[in-house]
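To keep things clear, I will list the structure first and then write my remarks on it.
As you look at this complex, bear in mind that one protein chain is not there, while each of the others sits in place.
And now, chain A:
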Amino acid sequence: MYDPTVARLTYRALLGRRRALILGALPLLLIVIAVVVRGLTGADDQTAVNVLGGFALATMVPIIGVIAGTGAIGPEIDDGSVVYLLSKPLKRPTIIFTKLIVAIAVTMVFSAVPTMIAGLILNGNGQRIAVAYTVAALVASIAYAALFLLLGTVSRHAVVFGLVYALVWEALFGSLVPGARTLSIQQWALAVAHRVAGGDLVTSDVSLTTATVLLVAVTVLATWYAGQKLRSLTLAGEE
């Protein structure tokens, strides 16, 4: 199911040249903010939750997920070079699975690791907040990568639709319509974080069972359907 060559090509496509810069800039900004906030306010649990929940998990993880998830396959389909990959004797689901692993790994490295570091800077893992948000970022990475990888195979405007989901659905509708929060990867990840942190600082609108079931279901279904889409991929010209 895992092909090292495809993985190597995907890594190079994701982290080659300027992409690595923008992917690296966001985590760097998070750590800078963490240092500034720690310098301004000292260690404070509520502040740590605000920064990690409001900035890291709500903004940074989805955007890195969009870049890594759609970037793993989108550009190849866009410029047509995916036919060279598809013409090799590899199963299409294998290609998708390999790209998914790479996208998950990249998202995790660029989102969970800086979240951990920022959490440690902010309050030295008091009340296990840093660990809780790191686990949430790890869990969210998997689901976001799978979802956005699927978008990359479905649409040529995957980046826009991914951002619409992440910014409009999760942020805007999530804050206005309570029901929208049940269908939000961010809330599912928070449910897991709530379990890890234990206290009342990290809260979620979704119960842990629902969250786990939905997380697994979304990841598996998105990956399966992406494999199916790749089996019947038609290449269209530039609009």
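The rule is short, and it goes like this: a contact is a pair of C-beta atoms (placed from the backbone, for glycine too) under 8 Å apart; a residue touches a chain by one contact, two chains touch by 3 or more; residues count from 1.
Methods note: contacts and distances are computed from a predicted model.
**Q** Please identify the absent chain by the protein name in its UniProt record; candidates are "Dihydroorotate dehydrogenase", "Cytochrome oxidase subunit III", "Molybdopterin-binding protein" or "Membrane protein".
**A** From the choices "Dihydroorotate dehydrogenase", "Cytochrome oxidase subunit III", "Molybdopterin-binding protein" or "Membrane protein", the unshown chain carries the UniProt name "Membrane protein".
**Q** Of the residues A:Val6, A:Ala145 or A:Val159, which one touches the chain left out of the display?
**A** Going through A:Val6, A:Ala145 or A:Val159 one by one, A:Val159 is the residue touching the chain not shown.
**Q** Specify the residue from the set A:Ala20, A:Ala43, A:Val168 or A:Leu208 that touches the hidden chain.
**A** That would be A:Val168, which touches the missing chain.
**Q** Would you mind spotting which of A:Leu15, A:Ile63 or A:Leu230 touches the chain that isn't drawn?
**A** In the complete complex, the chain left out is touched by residue A:Ile63.
**Q** Contact with the hidden chain only, please: which chain A residues?
**A** So the residues of chain A touching the unseen chain are 18-19, 22, 25-26, 29, 33, 36-37, 40-41, 46-47, 50-51, 54-55, 58-60, 63, 66-67, 70-71, 74-75, 78, 157-160, 163-164, 167-168, 171-172, 238-239.
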